[in-house]
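Note that one protein chain is taken out, while the other chains of the complex remain in position.
By written order: A and B. Residues from 1 in each chain.
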Amino acid sequence: MPKLIIDNREVTVPEGTNVLEAAQALDIVIPHFCYHEALGAVGSCRLCAMNFLEGPVEGLQMACMIKAEDGMVVSTVDEEAVELRSHVIEWAMTNHPHDCPVCDEGGECQLQDMTVAGGHSRRRFHGPKQTYINQELGPFIQQEKNRCITCYRCIRTYRDYCGGTDFGTFGSRNRICFGRFQDGRLESPFSGNLVDACPTGVFTNKVFRFKSRVWDLQEAPSICPHCSLGCSTIPGGRYRELQRVKPGINRETNGFFICDRGRFGYDHVNHPERPRQARLDGQQATVDAALTAAAQRVRQMVEQHGPDSVAFVGSARTSLEAGALLAEWAKRTGSPHLLFETHRERDRAARILVDRLGDRACSLAELQQSDLLLLIGTDLIAEGPMAALAVRQAVRAGAQVVVIDPRPIDLPCSCTHLPVGPERLPVFLDTLVTRKTEALTDAERNPLQALLEQLDAAKTPALLGGADLLGSRGISRLLDAAVALDNNERPVRVVGLLGGANSYGGALLTRSPRDFDTLVDDIQEGAIKALVCLESDPYRECFDPARAQAALGRLELLVSFDCTPNLAAQRADIFLPSRPVAEMAGSFINNEGRLQAFEQVIEPGISIRETSSGDHPPREFSLETPGALPRPAWQMLAQVLDLPGDLPAIRQQIATADERFDALTSLTADETGPRITDPVVLPDTAPDELPQCVPGETLPLLPVQGFAGSDWLAHLSAPLQPLEGEPTIWLHCDLAVRLGLAEQDQARLTTPLGHCHVTVRTSARMADNLVLVPHLWGTALEGLVPGGRHIDCRLEKEVNL
Amino acid sequence: MANVETMTINMGPQHPSTHGVLQLVLELDGETVVKATPHVGFLHRGIEKLSEHRTYHQILPLTDRLDYLAPMHNNLGYVLAVEKLLGLTDAIPERAQVVRVLLAELTRIKSHLVWLACHALDIGAMTVFIYCFREREHVMDMYEKISGARMTSNYFRVGGLSADLPVGIEQEMRDFVNDMPKHIETYEGLLTGNIIWQKRIKDVGVISAEDAIDLGVTGPCLRSSGVDWDLRRDQPYSGYENYDFKVIVDDGCDTWARYHARLNEMRESCKIVHQALDKLKPGPILADAPKVCLPPKQDVVNSIEGLIHQFKIITEGFKPEEGEIYVGVENPKGEVGFYINSDGSACPKRMKIRSASFVNLQALPKMCEGSLIADVVAVIGTLDIVLGEIDR
Partner (left out) sequence: MSEHAAVGKLKGKFSGSVLDVVEFRGETTITVKKEDIVAICTFMKKDLGYNFLADLCGVDYLGQTPRFMVVYNIYNVTTKDRLRIKVPVEESDATVDTVSVVWATANWHERECWDLMGVSFNNHPDLRRILMPADWEGHPLRKDYPLQGPGREPYQGRLK
C-alpha cells in the first residue's frame, strides 16, 4: 500500500492506483478528460499534469499515467502545473465550435467544467477553426465531429470496453476524427454509452436532443426494470414526461454503463395508451371506489366458493413491496394460490435458482474476475446485456468463454461456441455433473472433455444459464454441475438469467408449489373463479397462451393492477392504474439476490405538451393534474389491506412480518444493497418439454428472446421501435438449402396458431433442424412464447402473387 | 381621576400618507396618540427565502426591489457583500469604483427628492411634490440611459459594472448637479420660511440620541439627533475615503432637523458627484476574476472561452468559500446591511437584509406617542420609510 504526499497531505492507497485517483481519495479533483475509471488511462489529453516534486518520478507528469509509489511528493497547485493545464485547455479549445447554446451536453459537459477550472479565459488564437462533416449514426446517437478534443474515450468505450467493431479512428496528425466505417446505425447494443463517455458534445442522445437542459430535469436514482440484472440508472424527467435515462454508477453491478434497451426503453412511462383511469365493470370509476369493490368482491368470492377459488398472480416487474402486500392479501383470504410469474419455466427456474444459489451468487463485478465462463442455454445479449459486457471484460483480462447453445450467439468477445439442439443441453449438463460421456455423440465428446479439463484447472470459473432454454430442470442441473465442479480452493459461481427485474424477489415470496400452467387447468374447470393480477399478463406471457386465453374467459372476476395497456388491463372487471418504476419508490431483488431500492423520479401525469395544442383560447386549467390518478401498486394494496399508505411504514411492516426482508427498513437508493439468500417454496416436478430437433415433416420451433421486441416494457417504448424490425426466423444454412430458402427470403411460417410472414436469416453457427423465432410483440409471432409449449411448424417460401 | 376612554382607529394599509402598505393602529385620546402600533408585512415577497434558491448573480435583480426608491444603493450593498465574501474587494478596478460612487450619490439625490416630495405632499404642499418629481425624472432618464431601466436598474455586477457608461452621460450628470442646488433653493424657498411648514414639523417626532442608538435608528434620522455617524466616512467602501464631503449632523432631534439634514445631504451629494466626475478615467470596469465575473459581451459572442464562462457562471453559478460576512452601506434611508452566510454552494445558505426602514420604523411609536394624529403623518414622512425594504 504505497503512501504518498499530495499537496502536503498524506494518503495511502491500494497498490496499482494512479496518482490522479490518489488525489481524488483526498477530495482533490484535477482537471482531466481522457482518464476514466472503467476505460483506464491513455494520457492523450495531457490535462492532468501535476508537478512531482520528489520521489521515484520527478517533474511535470500526467498523473493518470503514473502509478502511486512510496515516497512521492506531488503538488497539484504548483504554478508550472497550473500554467500547463491552462495551456492544454487553450490548445484543446483552438478548434472548438461556438456551440454551447445549441449543444445538449451543456450543464453536464466536462469540457465546460474543465475550461473554467483550468483557468483559461482569454482566447489568443484568432484563426479559422477546423471543421468536419458529420455522419448519420442511427436513431440513438447524434454526432457533431467539430466538438471533438481527441480524448479517445469514444473508441475506448465502443471498441475496447463494449466490443463494437464498426466504429473507429480516421485520419492522422491534427486531422483525427472518430466515426463509423460508413453512415448507418451503430451496431453495438451498447452504443448509447458513447453519450456518457464523450466529455464534450460530440455524441449526444438523439432521442433526448433539444428536449431539456439537464439542470431542469428531475432526477433520482432508480433501477432499470427491463431485465433481471438490476442496473443502476438515473432517469430524468421534466414537465410530467420521462425524457431520458442515464446510467447510475454502481461498481458492483453495471459499473458505469447500461445497454441500449435500458437507456431507450423508458418511454413506456409516456405511452399514449397507458391506462390511467380506474375501471369498474367497464365504467370509469375512482381509484378508491374500484379498490373497495375489488376488496369486497374478492371477499365475497371467498365466502361463497372458498379460499381456493381466488388466485393471486404477481409478476417479475412488480416491486418487492407490492409483491409482499399481494402475498399478505392472499394470506388473509386463505388462498393457497400465490405466484409471481405466469411464465411457467421462468417461475420454476427462478425458484430453484433462488433456493440453491446461496454463496455461489456472482455480481457483474465478480464476473469480470472470472477466468473461465461457461454459458449454457443463455443468450446474454437478449437476456441480460450487461452480463455480456462483464463477460467481455473478463475475456480482455484473459478469460476463456465457452458457449453451448442452439442459437447463433453474438457476444462482444471471442468465444468457443458449440451449437447444439436444445434437447442436448440436459445431456451436457449431466456430463458436467457425472463426467460420464456415454450419452454424448462423437462430435460432442472431445470438446466436452476439454471443457471439463478447463473447468478443473480454472481458478475462478463461472456458469451462466438462462431460464427460458434450460427450464427448471436445466437450472437445477446447472447448480448440480456447480457443486460437482467445486474444489477445495474455490466454489464455482453461478449466474442465472431470470425473467424480470424482481424474479428473485417473486421467487422468495411465492407460496404455492404449483405453477401457473396448472392454475390454468383449475380456471378451465371452474375451480378458480377469480384472479387478481398484479402488473402481469396471464393471457400472453405464459406457457400456452392459447389455452390460457380460453380458460381466462371463464373467470367470474378479474382484478388487474397495471401501468401498461396489456390484455389483462383491457379485459379486467376491475382495473386499477398503477405506476411504473420511474414514478414511485420501491425495491427489486436482482438475479444475484441483491436488494436494491429505487426512488421516485417524477409524478405521473399526461405530459404538458400534450394537454394543449397551443392555440387560442388558452388551455383550460383545473385543480387536478391530468393523468395523475395512477398510484403505486403497494399503496393501493395497502389501502385494500387497511394498512398505512406510506412506504417506510409498509417496509417496516414487511420486515416485521418476514425477517428475510429485514434490510428493507434501512435501505437507501444510493448504496449497493445486501444479498438475500433464503429457501423458497419449490415447484412440483413437471415433464420436460424441450423441442426435439430431428428431421421430419414438421420442424421444431424454438421461440427465443431477442434484444429488442421481446421485453414488454421495452416494446412499448417508441425510441426502440427502429430496433424491432420485421418478424424474422433463423435457420441453419444447410437447413435453409434443404428447404429451398436463402438469406433475406420471405417465407410463410405455419403453426397451429396460424400463419405468419417472416424474413429468413441463416447462420452456420446454430443448431440444425430447428427454426429459431425471436419473440416479437405486436406481430403474429407474439403467441410464440420463449420457453413455452413446444410447437412444430412448417416453413414455405412465400410466393409473390 | 378622569376616566380616559381611548378610540382605536386604523390608518392604512391603504392610505395616501403611509408611503406604501403600512398599517398603523392608533389608540387616540381625542386627537392625541396614546399608542401607535405599526403592522407590516403586506408587501412581504419572500426575497430572503427566494435568495436561498438563486445563484448570487440571480439575486441581484431581487435587491433592486428592496428600497425601490434607491435601487442602485441596494445593488451596491449586495454587490459589495458578495465581493467581500469572495475576497475580491481589492480587485475592483478604479473606474468601476468611481462609477459606483457617482451613481450612488445620484441615487441619494433621487431618493431624497422623493422623500421631500411625499413628505411635503402629506403635509399639504403639493407644488413641492410636482417640482421634486420633475427633477427626479432627470435622474430616471439618466438611469435609463445607463442601465436600461428607469427604476430597477440592476446595473452593478459582482466584480464591477455590467456595462460602461454611455457616451455623453457625463455632461448630462454635470448639468444636473450644476442645476440641482438651485432647485434645492427653490424647495427651501417654498418650505423653510413657511409658517405652516414650521408649525407642522418643529418639535414633532422628537427622539433623543440615546433612544435613537438604542432603537437602531440610522441614517439622517440618527445624524439629526446629534450622533455623528456616517458609514461612508467611518467604514468607507468603494473609494469613499478619497472624497471630500461633509457629514451633516444636527442637534435638533426633531423633524425640522431631519428636514434640513436631508436637504444639506443633497447638496453634499452634488459635491461628491462633481468630484467623482473629475476622477473618472477610462479603464476596465470588471475585476479580473474570470470564474466569478461575467465576461464582456464581445468575448461571449466572439470566443468559445467567453461563451463557456458565461454559460457556467449563469447556469451553475460560482461557489464562494464557506463563511459569513456582513456589509453595511449608507443608503439614503440609513444603514442597509447584507448578511450572507455561504455554505460553499452556488446559492447562499442564508441572506439577511438589514433594512434601514425596518429598524427606523421601530422608532415610530416612540416618536408619535403623545403627539397629535396630524403629527403621525409628519413622522412617517420624516422617517422616510419604504415598505419594499421593510417587508422584503
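Some observations on this one:
Rule of thumb we're sticking to: contacts are C-beta pairs under 8 Å (C-beta built on N, C-alpha and C of every residue); 3 or more make two chains touch, one makes a residue touch a chain.
Every value quoted in this text rests on a predicted model; they were computed, and no experiment measured them.
The omitted chain makes contact with just one of the residues B:E94, B:D288, B:E324 or B:E369: B:E324.
The missing chain lies against chain B, touching residues 40-41, 44, 46, 48-50, 52-55, 84-85, 87, 211, 213-216, 227, 229, 234-235, 323-326, 328, 335, 337, 339, 341, 345, 347, 349-350, 352, 354, 358-359, 361-362, 391-392.
Basically, only the chains that are shown with their structure count from here on.
For the pair chain A and chain B, the distance between C-alpha centroids works out to 61 Å.
Residues of chain B that touch chain A in their complex: 290-291, 295, 299, 302-309, 311-313, 315-316.
Contact residues of chain A toward chain B in the complex are 93, 96-98, 100-101, 106-107, 111-113, 115-116, 119-123, 213, 215.
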